[in-house]
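Quick one: the structure is below, questions incoming.
A single protein chain has been omitted from the complex, and every remaining protein chain is retained in its original position.
Chain nomenclature is as follows: A, B, C, D, E, F and G, assigned in order of appearance, with residue numbering initiated at 1 for each chain independently.
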Amino acid sequence: GFAKLDHHRSLRSGMPEVVFAAGKTPEQVAAIFVKLAASGVSVLATRASQEHFTAVQETVPTAQHHELARCITLAQNAPPVQGRVTVICAGTSDLPVAEEAAVTAEIFGAEVTRITDVGVAGLQRLLAQLDKLRVADVIVCCAGMEGALPSVVGGLVEAPVIAVPTSVGYGAAFEGVAALLGMLNACSPNITVVNIDNGFGAGYVATLIARGPRSSR
Amino acid sequence: GFAKLDHHRSLRSGMPEVVFAAGKTPEQVAAIFVKLAASGVSVLATRASQEHFTAVQETVPTAQHHELARCITLAQNAPPVQGRVTVICAGTSDLPVAEEAAVTAEIFGAEVTRITDVGVAGLQRLLAQLDKLRVADVIVCCAGMEGALPSVVGGLVEAPVIAVPTSVGYGAAFEGVAALLGMLNACSPNITVVNIDNGFGAGYVATLIARGPRSSR
Amino acid sequence: GFAKLDHHRSLRSGMPEVVFAAGKTPEQVAAIFVKLAASGVSVLATRASQEHFTAVQETVPTAQHHELARCITLAQNAPPVQGRVTVICAGTSDLPVAEEAAVTAEIFGAEVTRITDVGVAGLQRLLAQLDKLRVADVIVCCAGMEGALPSVVGGLVEAPVIAVPTSVGYGAAFEGVAALLGMLNACSPNITVVNIDNGFGAGYVATLIARGPRSSR
Amino acid sequence: GFAKLDHHRSLRSGMPEVVFAAGKTPEQVAAIFVKLAASGVSVLATRASQEHFTAVQETVPTAQHHELARCITLAQNAPPVQGRVTVICAGTSDLPVAEEAAVTAEIFGAEVTRITDVGVAGLQRLLAQLDKLRVADVIVCCAGMEGALPSVVGGLVEAPVIAVPTSVGYGAAFEGVAALLGMLNACSPNITVVNIDNGFGAGYVATLIARGPRSSR
Amino acid sequence: GFAKLDHHRSLRSGMPEVVFAAGKTPEQVAAIFVKLAASGVSVLATRASQEHFTAVQETVPTAQHHELARCITLAQNAPPVQGRVTVICAGTSDLPVAEEAAVTAEIFGAEVTRITDVGVAGLQRLLAQLDKLRVADVIVCCAGMEGALPSVVGGLVEAPVIAVPTSVGYGAAFEGVAALLGMLNACSPNITVVNIDNGFGAGYVATLIARGPRSSR
Amino acid sequence: GFAKLDHHRSLRSGMPEVVFAAGKTPEQVAAIFVKLAASGVSVLATRASQEHFTAVQETVPTAQHHELARCITLAQNAPPVQGRVTVICAGTSDLPVAEEAAVTAEIFGAEVTRITDVGVAGLQRLLAQLDKLRVADVIVCCAGMEGALPSVVGGLVEAPVIAVPTSVGYGAAFEGVAALLGMLNACSPNITVVNIDNGFGAGYVATLIARGPRSSR
Amino acid sequence: GFAKLDHHRSLRSGMPEVVFAAGKTPEQVAAIFVKLAASGVSVLATRASQEHFTAVQETVPTAQHHELARCITLAQNAPPVQGRVTVICAGTSDLPVAEEAAVTAEIFGAEVTRITDVGVAGLQRLLAQLDKLRVADVIVCCAGMEGALPSVVGGLVEAPVIAVPTSVGYGAAFEGVAALLGMLNACSPNITVVNIDNGFGAGYVATLIARGPRSSR
Partner (left out) sequence: GFAKLDHHRSLRSGMPEVVFAAGKTPEQVAAIFVKLAASGVSVLATRASQEHFTAVQETVPTAQHHELARCITLAQNAPPVQGRVTVICAGTSDLPVAEEAAVTAEIFGAEVTRITDVGVAGLQRLLAQLDKLRVADVIVCCAGMEGALPSVVGGLVEAPVIAVPTSVGYGAAFEGVAALLGMLNACSPNITVVNIDNGFGAGYVATLIARGPRSSR
């Protein structure tokens, strides 16, 4: 079993490494970051604060800070860009999650298009973006409150839609639960869902899908 | 205080009387129905089964059965039709609730337009009904599963929208809870919500709104 | 579809514009506020702090601060006052939500009457306000804890009642959930509900209803 | 410790014995019933079906069936009637729970007054019963749906109110949860609560309270 | 109706007045406190901080601070002490709630006995207090975590037990929900329940019960 | 907007049509099925009972019944098989959901491999299937109870994993909620989730992914 | 890895095999049962109905039916009895779960003592069983409703206590959730918990513990 398992590792070789910064000290994140960087692949830190970035930058000066996305990246020996991911969100409060998805998809090698500020209550603005939506290989769709955007978007495109509920809202939004339930019950069949605020997971799966199936490579 | 209270009663005089048939025997419903009918106003029984209707019909032969709506009505001395209510729903499973709303609004004196089978995942069909939506004084919008229809409809019209979550769906629909939460968090500001499957309440309030404000009568 | 959609926009022309200040910086709110003000309509900012107001005031000196309501308003070219909205709440802790509803209804053109400190456990005080309740075209009723006020008020008036659960209470109040459930199950049929603490939504729909149905204008 | 414990037993001597029939076969209930009856005290079976009664009646022919209350009683060597309990409920669907409370309170020795069909949405009917409410030593108040009745009743009387949420309602009533939460958050301070549909518990505690404090006997 | 209602007020005359300090400024609490004090009855402020007390003391120098109970009291023209209330709790973390109940019961005229640090996992200590428990007219029993104390205490005494779930605990204690559910399902029938952390409500009802039924006065 | 929307329709032309049989009468399902079949594409009915099949078979004799999957299919003018989907589940109780996914993926044109009876508590059996797992373009992973299988499988493969929580289990499985939460929190980043028991949705998205990105076609 | 995994299998050799009958047809259970029996070890079927037993008995005539426990057993080549397990429960409704635990522990080789009908509201009966409790190596404690029994029992013994919440109760018992939460928050530190109604799991772990640690064998 072990040989097989090891073989698996190599399947992913060349892929970026990821560190989840939340709950880690700036020093811990910097130490992990520099170690991963040394292995020659790109590095992504998510849920990183300004303090995390300051510490990382000291040891890896070429690291980049994506403030809105709360991410730190170091791009090196990147694989060729492959596949088109469109990240869409409804309100400005959803932007940190949408940006986490976009930054993740970019560092993992996808061409990313961003569409923002297109809620279901203003269909014109959404329909005005139909072309951008329809050329995507996969769509990441972030929404809080009632989380209805994926249902509508899913009906407008043929591609798979990865829905990301966000913790945006108040009262009966229940920190993203209303949006999560809405997305799990979406009536368009091309929708799958990730955890509340999990922009990283959505961006990661999107690149897997956009890269194309193994059997056709 | 009591005189005032009695005065209030007369405000509503001429209005239909309602009986909630669920949990009552056919005999009980028939007895209440005939008594209310004797007072000269219209009568509505909701959540009524075939058995309920059979019993009512024996004593009030002119009563009508609305099977899909699970309602029994007797229209008499009806007030003049006043105001336009549009009842819209997404799927065929939402029809019993939508019909309960429509039958209620009709017996309470509104002109009712029905729009069915227009989900958010197929925007063309919804947009094809824009004219019918925009002439309404108030819209009753029934949806199960993710309950996204009111958000979209609310963005297309100026009128108030009464959202009715239905218990349609499975799994994480949680018997209407997902739809209820979605509607409470709807991003269009012209939306208010009633209890899960409460077509009656929605139809009733819709007629109040469509009849127009007291101060302008 | 687009022409129709654009036409819709004009239906609302002249109406105030709204900005939701929570989660935005003072600079962002001020920038949006001044831009909306420039379009010539009234402007309302909700969930605004003292810091938000200070920033807005610098660029729009005539803006007004409603501290208790957490709102900022600029009234200009207002439509004629139309319709009577009564805003009622039970305790002093519900006042911020009730005031948000009242300020919203006023800027959107309704004549607003306020009734405060009338809980269901002291019926005399509530019954002493019957006249004020009964002249209203629509009532906004805010309550936390058990949220019983709308049920009682709904039984005393003919007009539609918009119930706003507030997050007031502790323990099994569950941040407004107890009040929300109470209101959704209210036994008076003239009640609809909005999200917990959503004074804005309630005030907005109240003006729609008080303005009267489109078909009778 | 044991002597003390035994002493305690005798404190209650002469009191009725109770059997909870739900989930027991008719034969089991009949066997327990006849054994308890043999000890000379009154016997109460709750949650009893017609089948349970038929079986009990065969061995204890003088047992009485309270169909609506789903109770079977045998009254013997009853203590003198002591204290006034008023049992009040809002709708006909709450009657089985209210009757369970009333039958329990009667067999445990209280004088019971029943008030039915007085919901909070029709205050006149409730206020018409004020005298009956105010002579009570303790009130048992049963309500489903939003469970607002205890809050209102609690504000009208000085006596303790035992609130019983019932599982009556649909949708967001959640089988009595909405009523339970409403009652736990009741704004009148003279209210305590028992489990959903627990008419027995409410009736039992009511007799304890109505009998009067031990220290004053 | 109003005359009757006013009459009711006098029923309670002489009783202490209560102010809920949480969410009010020190100045507001002091202002209310001094006004109530002027009416000649005792005054109780609950959920009061040190700051609240400092403000109250300035205008009502004889007011007393009960730090652990988070209460401020002013006793004047108190009714004669009547009835025995025993307040019991399991752990030191439950003390603030238990003390709130005890201080409330004292100001409302009961003789209060306190039992602390007697959890169900150490039965000896509980059984050692049996005498104190059994002379009580009513018991207030506060417990967090699994909330099992009322079930055990209820089985040891004849008197009514008012169970107060506390928000003590972590993880699956869910801020008092586990204790609340445990108490609502308590297998001793002499138990009723109040809201999580509602020591005031429990203490208040306890005095009502201990004072004895109206009909026997 | 409409032209664009119509164009979209043609994107999907040639794809199977689907009918959700639950809640529809056999006659309704048969009528819809025959109409869809007439359009020349393949047809899939999900959640179909034996009665549904009997009715369908009468009008479409070549329709096939997949009893375990609760599906009815008619394959005609099928697109060429494209992409490899592996459907895996842990226990026999998960089979109906897994089969629904497999039948869906097949009718939509994927080559499907099934792996059954490989729970996380018996790793050998799972590891023995590594080759089958690693050649898949996408994996559909169905599990009830604690829903841990996707986490483990996701760590063994590079491909996207679509996790389907099933309602299998009892007690704290809460009809699939435990599995749903487990999957949403899966620590492998290549996992997305669909609604409880939604084998259809998972199978559908799997074919979209396995077919490959639009941009590379 | 595989060799190690295989070695593990042999560690358990000689142990009974188990089949979970719920959701399987009588024929399926009988087929599995006879196959497992053929391997020479004891066999246990849980959640088995009378129909399951009838089918099993036809092929394995020496199989035994434990009706109350809903179990079928075949004992053969049993390991020597080792360790003392005491199974305790509060009410008769908890018996099926308690018996499932007891039958499981017996077939897995423990000496089992049963204590029934000892609730926390009647401490005498519980304390009368102290000797039986204290000789146990491990205790399985089943309770529904408030689930307080393990807390009390855990305080009386030194041994580990496995708490089994049962779905017994109504209303706020929420099908075992109240008991589950109570047990997870039990204040005795010697308590661990299994799923609601999981008598089998409790009985199985109890035998592991009673058999004694591997290192001392």
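Rule of thumb we're sticking to: a residue touches a chain if its C-beta (ideal position, glycine included) is under 8 Å from a C-beta of that chain, and two chains touch if they have at least 3 such contacts.
Everything quoted here is computed from the prediction, not taken from an experiment.
Enquirer: Using the definition of touch stated at the top, determine which of E:30, E:127 or E:205 touches the missing chain.
Expert: Per the contact definition at the top, the residue touching the missing chain is E:127.
Enquirer: Looking at the full complex, which residue from F:159, F:173, F:196 or F:210 touches the chain that isn't shown here?
Expert: Considering all chains, including the one not shown, the answer is F:173.
Enquirer: What residue numbers in chain E mark contact with the hidden partner chain?
Expert: Residues touching the hidden chain, for chain E, are 92-93, 123-124, 127, 170-173.
Enquirer: Tell me where the left-out chain touches chain A, residue by residue.
Expert: Touching the missing chain: residues 1-2, 5-6, 22-24, 165, 167, 175-177, 180, 195-198.
Enquirer: Which parts of chain F face the unshown chain closely enough to count as touching?
Expert: So the residues of chain F touching the missing chain come out as 90-91, 119-123, 127, 145-148, 151-152, 154-156, 169, 171-174, 177-179, 181-188.
Just so it is clear, only the chains that are shown with their structure count from here on.
Enquirer: Which chain lies the greatest distance away from chain C when centres are computed from Cα atoms alone?
Expert: G
Enquirer: For chain E and chain G, let me know how many angstrom lie between their CA-based centres, rounded off.
Expert: Averaging C-alpha atoms per chain gives centres 43 Å apart.
Enquirer: What is the distance in Å between the mean C-alpha positions of chain A and chain C?
Expert: 37
Enquirer: At least two partner chains per residue is the criterion; list those residues in chain D.
Expert: Touching at least two other chains: 1, 5, 123, 127, 156, 171-173, 177, 180, 184-185, 195-196.
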